[in-house]
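Apart from one protein chain that is not included, each protein chain of the complex appears where it belongs.
== subunit A ==
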């Protein structure tokens, strides 16, 4: 329930994030019992790398404080769409925060926006869209895969977001969105987004709006751009963004890396001076990640202009 409203302490039913370290975070729902694979109801005990956590005991605990496991401790964090993106169960490839942020801003989303999304996938972007448009906006999200729709519908309900979103099974390329003159923004993450552009036109408000498509391949992007031009979209822009993360390191070099040499010193002895002193070999460095995501996809944005039949 805790996505919709920020609170101080955990209530039963909330989804919370247990933070052990940057590599070990878990999203868990606080409920006393869970069903085992065999179908039995048993006490909800969550196993972390540092031992067991009795989940029901989290009720009443304050967010941002420590929680005890049987062999260690971690932090209890309030869920956010970013933490959810890092911890959700992947049913598909998902979008990550740098792309998500750009999508939300470039689609001009704000409280009150009506948004169409297809496909829903694992709901990573959906959570960020809902955060931006609540409490007065609405997200219509479509996926052609029935099971994905069912799982995500339950997640929206568990997160207390059901009033801001409608998830439906639908093949957008074939059947469109069943919405007319409704949306401020349309987002397409489909293998063939160009097939859904004409449907997007129908769903977008006649008073104008924005569209975004996400495609990993430039060939897809090219076809999409042609379809956008053909359908009357303006201000078509394609962009990509990546995130470079830095490690902050205190580095002390070993003696062998100490090249104390100068042409201006007269003797070798002068050159050697200062060698062996640790201070001279210490510095703080920003080290970019040695491996990073080098490509996610191309984002194409365009404006649906106000139609001439619209009175102002």
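Going forward, a residue touches a chain if its C-beta (ideal position, glycine included) is under 8 Å from a C-beta of that chain, and two chains touch if they have at least 3 such contacts; residues count from 1.
The criterion applied here is as follows: contacts and distances are computed from a predicted model.
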| item | value |
| --- | --- |
| Among "Small ribosomal subunit protein mS29", "FA complementation group G", "tRNA (adenine(58)-N(1))-methyltransferase non-catalytic subunit TRM6" or "AP complex subunit sigma", UniProt-listed name of the chain not shown | "tRNA (adenine(58)-N(1))-methyltransferase non-catalytic subunit TRM6" |
| Hidden partner chain, touching residue among A:34, A:77 or A:151 | A:77 |
| Absent-chain contact - pick from A:19, A:46 or A:144 | A:19 |
| Contact partner of the left-out chain, one of A:33, A:49, A:163 or A:242 | A:242 |
| Contact with the hidden chain (one of A:33, A:105, A:230 or A:253) | A:105 |
| Interface residues of subunit A (partner: the chain not displayed) | 5-6, 8, 19, 22, 62-66, 75-78, 80-83, 97-98, 100-102, 104-106, 108-112, 128, 131-132, 134-136, 207, 218, 221-222, 225-226, 236-246, 248, 250, 284, 286, 298, 300, 305-306, 308, 312 |
